[in-house]
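Below is a structure I'd like to ask you about.
Just one protein chain is left out here, and the rest sit where they should.
Order of writing sets the chain letters: A, B, C, D, E, F and G. Residues in each chain are counted from 1.
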Amino acid sequence: MNDTDIYELLDKVSKQEMSIDDAVLKLRKEPFEDMGYAKIDTHRGIRQGYAEVIYGEGKSAEQIVGICDKMLQVEEKRILITRLSKEKADIVGESFQLEYNELGRIGLIGKKPKCDGIGKIVIAVAGTSDIPVAEEAVFTAQALGSEVYKLYDVGVAGIHRLFSHVDDIMSATVIIAIAGMEGALASVVAGLANCPVIAVPTSVGYGASFGGLSALLSMLNSCGSGVSVVNIDNGFGAAYQANMINHIGER
Amino acid sequence: MNDTDIYELLDKVSKQEMSIDDAVLKLRKEPFEDMGYAKIDTHRGIRQGYAEVIYGEGKSAEQIVGICDKMLQVEEKRILITRLSKEKADIVGESFQLEYNELGRIGLIGKKPKCDGIGKIVIAVAGTSDIPVAEEAVFTAQALGSEVYKLYDVGVAGIHRLFSHVDDIMSATVIIAIAGMEGALASVVAGLANCPVIAVPTSVGYGASFGGLSALLSMLNSCGSGVSVVNIDNGFGAAYQANMINHIGER
Amino acid sequence: MNDTDIYELLDKVSKQEMSIDDAVLKLRKEPFEDMGYAKIDTHRGIRQGYAEVIYGEGKSAEQIVGICDKMLQVEEKRILITRLSKEKADIVGESFQLEYNELGRIGLIGKKPKCDGIGKIVIAVAGTSDIPVAEEAVFTAQALGSEVYKLYDVGVAGIHRLFSHVDDIMSATVIIAIAGMEGALASVVAGLANCPVIAVPTSVGYGASFGGLSALLSMLNSCGSGVSVVNIDNGFGAAYQANMINHIGER
Amino acid sequence: MNDTDIYELLDKVSKQEMSIDDAVLKLRKEPFEDMGYAKIDTHRGIRQGYAEVIYGEGKSAEQIVGICDKMLQVEEKRILITRLSKEKADIVGESFQLEYNELGRIGLIGKKPKCDGIGKIVIAVAGTSDIPVAEEAVFTAQALGSEVYKLYDVGVAGIHRLFSHVDDIMSATVIIAIAGMEGALASVVAGLANCPVIAVPTSVGYGASFGGLSALLSMLNSCGSGVSVVNIDNGFGAAYQANMINHIGER
Amino acid sequence: MNDTDIYELLDKVSKQEMSIDDAVLKLRKEPFEDMGYAKIDTHRGIRQGYAEVIYGEGKSAEQIVGICDKMLQVEEKRILITRLSKEKADIVGESFQLEYNELGRIGLIGKKPKCDGIGKIVIAVAGTSDIPVAEEAVFTAQALGSEVYKLYDVGVAGIHRLFSHVDDIMSATVIIAIAGMEGALASVVAGLANCPVIAVPTSVGYGASFGGLSALLSMLNSCGSGVSVVNIDNGFGAAYQANMINHIGER
Amino acid sequence: MNDTDIYELLDKVSKQEMSIDDAVLKLRKEPFEDMGYAKIDTHRGIRQGYAEVIYGEGKSAEQIVGICDKMLQVEEKRILITRLSKEKADIVGESFQLEYNELGRIGLIGKKPKCDGIGKIVIAVAGTSDIPVAEEAVFTAQALGSEVYKLYDVGVAGIHRLFSHVDDIMSATVIIAIAGMEGALASVVAGLANCPVIAVPTSVGYGASFGGLSALLSMLNSCGSGVSVVNIDNGFGAAYQANMINHIGER
Amino acid sequence: MNDTDIYELLDKVSKQEMSIDDAVLKLRKEPFEDMGYAKIDTHRGIRQGYAEVIYGEGKSAEQIVGICDKMLQVEEKRILITRLSKEKADIVGESFQLEYNELGRIGLIGKKPKCDGIGKIVIAVAGTSDIPVAEEAVFTAQALGSEVYKLYDVGVAGIHRLFSHVDDIMSATVIIAIAGMEGALASVVAGLANCPVIAVPTSVGYGASFGGLSALLSMLNSCGSGVSVVNIDNGFGAAYQANMINHIGER
Partner (left out) sequence: MNDTDIYELLDKVSKQEMSIDDAVLKLRKEPFEDMGYAKIDTHRGIRQGYAEVIYGEGKSAEQIVGICDKMLQVEEKRILITRLSKEKADIVGESFQLEYNELGRIGLIGKKPKCDGIGKIVIAVAGTSDIPVAEEAVFTAQALGSEVYKLYDVGVAGIHRLFSHVDDIMSATVIIAIAGMEGALASVVAGLANCPVIAVPTSVGYGASFGGLSALLSMLNSCGSGVSVVNIDNGFGAAYQANMINHIGER
């Protein structure tokens, strides 16, 4: 229930088109009625036009279908499902119209919205092994309404490749820098760009990469200004925040 | 905001006594405003009769005096100040009646209450170097109204000393086990006792004790049932919970 | 052999209804007779009415059946088996009347006792992925004789859901807060509640959750008073201590 | 070196106006020389109107004065100096007009600009011990031209204090959440807000806080969407990025 | 080639029963003849009567058979093979007379020697899950010529079981204490015993046991005197050293 | 495109044998033409005569074939593929002439070059379990044009074996020391040698070797001068640098 | 409480000489009371003739004097005080005849005993910075009655120095190997010796030595057989166990 809905309800009450009792009932009928939870959530729904998000890991395909069923009854138009394996996607796809990205292990029920942000999100990716994380980010950003520009395979070991895209980097509204191993990409990109950089360490590497710890620490210690960091392999989280930034001031 | 409140609001809207815009605003702000933090706090203050607690670390003596002044205006009868150095205690003691325990670096403004818990808290301490943490626990428990029985220097290296107090251990309502180094005391005590054991790892030790990490992990992995753990050197926290347990059911 | 049994035996001896030799024999016939082990254990058995506990991990179904056989010969009425896989449970269930909870991987031989504690244990759980740990806790608490109130899916990301249950939280005798990822639930619950909170970090998460380390550290550093912590995923341990607290003073 | 430049070079070679050796040399050196670092920098300087930043740690007051002298010759109007001790600030203040914040250990040469961002930055701070980090963030954001709204002492242990400011949180353009210990503030704030949250773990705490590691991991694992994290105690970095976000699209 | 062999060779040379050339040849014919390696090794072989040891992990059954073949040609009478899986053992057993312990994943080619040490090695084991490590230790000690006394399932959670064996502990020449989880057994045993205790942390446990790290740190920080520690799960290493101690002074 | 190529191109331009437009086009036609990337790379190709390197992990056999196809079109004569499983090698081998080393999981398209370095690279290896890493190093060094001398199974536990090769060690131009477990080999070798030692920690070991961390730290702390370290199991990296050293000054 | 004791108790109950309640109490307390801690201690004191040990860290000089006073009343002839600063030693020395070693920060009240062990303890020390730990070990071993042979400055970086003492190493009964940094000394010594090696990691080093962690892990992973490890800088602990080994079988 968004502000408009509340307004309409109150308008009806004001015009005696709806009884007070019915209005109380309707206001309470939100999932967490005794706390007025829905207002917050609806507020969210309205303003953002965002898709609801389900973290697919550790949920069975059946559970996911069940949750989606309930969500769609209350008119949630888009549902983004992350960490969704191919197997589960196949089952979910039998019940709903699902756009699925296998590399990024992510799917969307409902249609991707038109891109309407301030500018574009550049997603810079160090190596080919980081692509699954990158695809999760790309898909998420698009599902939330942002234009995305992909810069794949621009790791610092062949820094000229990154530099051949210096114009793209400079034209970004927000950049997502995705890298495993030593994670130096975030610092180099931040040194070139004039916009916020959200760094995503990946678990790509071996030995002393310790499952992404090396890249994580590297990014947290970035000497470049304007860098913040999300969890290892969290392409979704980076894109979610990047999209927020790309829609800043847009209430 | 309960149902009645909502009803009244709608009633006012219905009667045009309140504008729709004002009602929308009020409904949106409600979930958290309505939580009534004051209510919770009051509830707390009344029910518990506990002392308010100030964490003295990183606050100047002057700041502490200022906070206490404000608290005492609203009739807080007892204020427990932890991590209070001797120097600060001297200054605080000039403004208030302060009972101070230098070893435990802890002080109480106001008088200790009568002991009124279910039973007694046994505080078992491995070595003499752990005594500062133990004193913090003892002082806290007494300031909150629990009877305390001290078992000092009962580390497992001389396990007979611990066993000579088996009656005390068996008669406890709740036990606080304080140990540094390998922290084995918690497991041994839990093997003897029939009551909850709250384990406090201390930073006592050197080398591979890694500032209390060894004792912390040891206690978390205790094979004895009924053991839970608080932060390293957190004598206060253990006593606070132990006192809660000693007053269970007493609302 | 509990106090009552010992009392009766001594009474018979006193009345010459049992020969001293028979009494010596009976007292000695406990599993660790040379140490008088049974007295401790029996003492335990009596007062607590607790089930004996077997840690099923790393034991074969056959070993478990063997241990249960021996235990039941000496009149242990209830046996709780934790970390029991479905496969092993099926085998154990062929020999004994076993109540089994697959999600929590836990089973009970014998009937659950009547709930007879001081009040009720509220088990607050952050996300759906934490449910297996929660189920272990719920089953354990019930098997030991405590009433349980479940609050599932009340993670801090949607904090209104937690707040819609503020009354349940406030009416708890002891709370078990179960959360993975950042483990913030324990602190928030402790800020609302007036009773001991036992925090269970779970291994739910990825990347920098480092198998539950993040939640563990978070809970140990809780700024809320009255929080203690058990091992990662140790739903059993939390429930065991919570049940002890719920029966405090009840010898 | 763009196509035209290459054409001209080749033209000269073709006309024997340039030796082949010189041309080889020039072609070899070009990719980096041509990058035109000055151009980037100027671009930066122009667009941002930001203050230049000096990291004061490990530089003597004399070195800082020297660097500022040089910067001001090339018309840098504002210089922000972080990690600047009181002693050094006094010396720097003798040479330049310095606005200094002792708590935040940060100073500004030149006048703070008018606030001209999209909206305001809310800086939510868990405890009083986190204030130095918060002051660094506040001062930085203001020095870069953002309006700041301070929410101090809103840690989750007394969550009602945070909730009494829900309107402020909801009206933010971007939020900086600063907390030590268990760092739960970031997750709770993210659960309430609809804007990007930049989390700053602080080194406040003891024992298992491990110098801020606990809060850092907690924030990285935040189950709230829209959270990214900067280094421990890095109030400056958070404010720098927050200000960027607050000026998005403003080239 | 042991001292006796060298002596005999020299004796023959001295008596002209062997030509100098033949003697040079024989002395050189050791595997690392240019370094005189054999003398060291032989010295070892003689004095100790020990078996040669092969670390089976990461070697194929074929490689193991090959190595054994070569060893037995140079008269190695016993070969101990650790970390030997059942599958490999079956293959090795086709070529040699192999005594194999499946639990301990260890085998011996050749017959176990008579026990001839100073006293006996007591192997105290905390839980049933630690038994594989214990079996490796038992088998190793026996294969090297030491008498072993097993104390299984004497973890500190049921400390009376350990105490019922206090006489065994006191009569030991050297004790191996094997425990996972919190590893407290080593400290308790050291507090009771008057002989060297070699502690073996095991990887038994979950969560914050971190693969044996908890037990390892615990044992390294043991407040009991006379405790030293070997690598996690290194039952072989503990038994090897224990056997050395049990044969001290016996050159 | 190397210096000679550029020279020739310019020469043709100078002699009007090639139009300026064609030359511009050719110079631009490099993969990252707008940055002049090729010059760097070509520069590399020429001077070094090195093979191009593909990191095979996380790439499908098809992707590898595709990359190789493209590379060979632009006249890359040798392609080294690391972390190449047997399965993938079989597929790659169908399309190209592939020399494959299964132990080292590494393959070379094209023929190994003649050895032409300053001297030879000695590869000292502690144990048989370290051989896969060693084989990667050996193969890499040979593929890049260095003579290799293998010293296998010279761990410090049998230090005489290492010493029997002291002459080989002393005659090395550069040494690669490969060891897991405690990684002491690097220090001992550095104490004997007069040349750079590149240490490769391996993940060989168990328990407190923590996946190679023990050997890594050991090597970083080597008290021997002239030791540097690469990532755990990074035989390729060590050989790549060793080969560079073996060709120093050879531009 | 043995059978006879139980018989007597029952006899008294039977004769009404003891009340049933008293008998129940006695039977309940028995398992631990009966342990007779005094017996153990006495046993210990008698058998060992060892010095009692006080850990001086964190105890004031006055406390130490007090403890010694009490000990000497009950005829403890020698008291070893470890981690004793020069300042405290001066004060303790005023009350007792104290032999003090400033480097090792260790003192002995009473006279060192005659050396009476099986053989001698060789103490091999890597570098001059490790000498304080070594001196603690030397002093301890001598105070407990063992002959000591010192091998200082025999680190593996100059391995010839170690090898020039190969006779001393081979003639040892037990060896203590003390090293910081990479801790390789233990492995090398174990490869040469035929006796137990007790390794002492020291906190000597910087950077990635992490306060001794590097040496500790290195020693735990020693590929040499017969090595066990004590805590970082624990010269006392190593010597205590070495002395035990040097007196094996000597009850």
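Just a few scattered comments:
Assume a contact is a pair of C-beta atoms (placed from the backbone, for glycine too) under 8 Å apart; a residue touches a chain by one contact, two chains touch by 3 or more.
Fair warning: this is a prediction, and the values are worked out from it, not measured in the lab.
Touching the chain that is not shown, out of A:T82, A:N101, A:N194 or A:S222: A:S222 (per the contact rule at the top). Among F:A124, F:A141 or F:C195, only F:C195 touches the chain that is left out of the view. The missing chain, though absent from the display, is touched by one residue of A:G104, A:G119, A:P132 or A:G155; that residue is A:G155.
Seen across the whole complex, the unshown chain contacts chain G at 128-129, 158-161, 163-164, 166-167, 192, 204, 206-209. Taking the whole complex into account, chain A touches the unshown chain at residues 126-127, 155-159, 181-184, 186-188, 190-192, 205, 207-210, 213-215, 217-225. Mapped onto chain E, the footprint of the missing chain covers residues 3, 6-7, 10-11, 13-14, 16, 20, 23-24, 27-28, 35-37, 39-40, 43.
The rule is simple: only the chains that are shown with their structure count from here on.
Just one of E-F, B-C or E-G has an interface built like that of C-E, with over half of its contact pairs in common by residue number: E-F. Distance between chain centres (mean CA atoms), chain A to chain D: 24 Å. Residue positions of chain E with contacts to 2 or more other chains are 40, 158, 160, 163, 192, 207-209, 213, 216, 220-221, 225, 231-232.
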